[in-house]
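Please find one structure pasted underneath; my questions will follow.
In this view, the complex is presented without one of its protein chains, the others remaining in place.
Up next is chain A:
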């Protein structure tokens, strides 16, 4: 007999569509390849008349009303991270989301965080 534990219901049953179906087969973003922790925010522009947004893209756009990162968005929507990055690149191309410029930008050549921000993090960690 089937016990409740063995039944996969809702999210536990896994996605109904194969993961890359929502990107229409694309496994790489076109244009912007956003980092896992890049902050993106909705620009507030309305999509152009010829732009069609999928349900997933509309959801991501809605969540980007607050600055969000691909990692947070993937976790919030339960979509695979790579899929989220591809959909966000589309939204960026349509002018619907933009990068939030950080106060202490990382070194241009190294990509490493600025020492000033590291110092702040260190203070915060020590205070925890």
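The criterion applied here is as follows: contacts are C-beta pairs under 8 Å (C-beta built on N, C-alpha and C of every residue); 3 or more make two chains touch, one makes a residue touch a chain; residues count from 1.
The working rule: contacts and distances are computed from a predicted model.
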Discussion item. Which of the following is the UniProt-recorded protein name of the chain this complex doesn't show: "ABC transporter permease", "ATP-binding protein", "NADH-quinone oxidoreductase subunit K" or "Septal ring lytic transglycosylase RlpA family protein"?
Written reply: "ATP-binding protein"
Practice prompt. List the residues of chain A that touch the chain left out of this view.
Written response: 18-20, 24-28, 35-39, 41-44, 46-47, 53, 58, 61-62, 64-69, 71-72, 74-75, 78, 80-83, 96, 100, 102-104, 106, 111-115, 117-122, 124-126, 128
